[in-house]
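Of the protein chains in this complex, all but one are displayed in their positions.
Right after this comes chain A.
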Amino acid sequence: MLETALALGVTPVAGAELRLFAKAAVEPAIPAGVADIGLRGGLSYEALYAAKPDLILSSPWYAAREAILARIAPVASYSIYEPGRPPYVPAEAATRALGERLGRRAEADALIAAAASEFEAGRARLARFATRPLLIINLGDPRHFRAFGDESMFVDAAKRLGLSSAWVARTAFGAFPTVGVEALAGMPDAFVVNVGPSPRDALDALGSSPLWRAMPQIANGRIVALDPVNAYGGIPAARRFARLLVEALSAHAEG
């Protein structure tokens, strides 16, 4: 919700996990005045109290903390990621609801419309990939990745770009059972998209390890590596992902 609030032109007084956000989500850049209140799972209520917020944006994941947060300021909780549903439409709804709450209805509608038209434009540019299923992953170490499934923003965004997902197996919370390299052999037609952040040695293994190189996707160069994108973001993260994906794929020779 941090990035959504920023996208609506509201600068929060404080946010959680700002250090990680700068590394793993990259954009939008967090303005200098925003106070860091620690980890999502271990918020510093004292830091939040010191920031004196008027409204606290949360999600049902942190339902257990709501009673405590409510002592500091009213809590508004928005649900985007839930088991069994793609997150893009809920993210649009959350954006509208937040726009309503902050008196920025017009900005919210504009954000949603801008994203929709970007997806439309991207769809046209990626038409030649329409028959090529994407396997969207995040490399964790040289041997494993997590695979994003239908409940993830990445797969939902890719589908909105007219693409399909190669990952059909069960996922937990939008993404990722821990998958070993050899799973790639089961989907020889897929185009692999790695979304950062990934450790250097994991990215190196793509080129150097005999097993990775034996995988049909890698052998045929059907892989792109994207810069980090927030895997649990809202509409702004979906836009960033779509932009990076369109850039990377349209620069790619395969089609």
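By definition in this document, a residue touches a chain if its C-beta (ideal position, glycine included) is under 8 Å from a C-beta of that chain, and two chains touch if they have at least 3 such contacts; residues count from 1.
Just so we're on the same page, contacts and distances are computed from a predicted model.
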Among "Sigma-70 family RNA polymerase sigma factor", "Lipid II isoglutaminyl synthase (glutamine-hydrolyzing) subunit MurT", "Spore coat protein JB" or "Fe3+-hydroxamate ABC transporter permease FhuB", UniProt-listed name of the chain not shown: "Fe3+-hydroxamate ABC transporter permease FhuB"
Hidden partner chain, touching residue among A:G9, A:P188, A:G207 or A:G221: A:P188
Residue of A:R105, A:R143 or A:H252 touching the missing chain in the full complex: A:R143
Chain not shown: contacting residue from A:V75, A:M215 or A:L244: A:M215
Interface with the unshown chain - residue positions in chain A: 17, 20, 23-24, 35-47, 49-50, 59-65, 67-68, 71, 81-83, 138, 140-144, 146, 169-170, 172-173, 175-183, 185, 188, 197, 199-202, 204-205, 209-212, 214-216
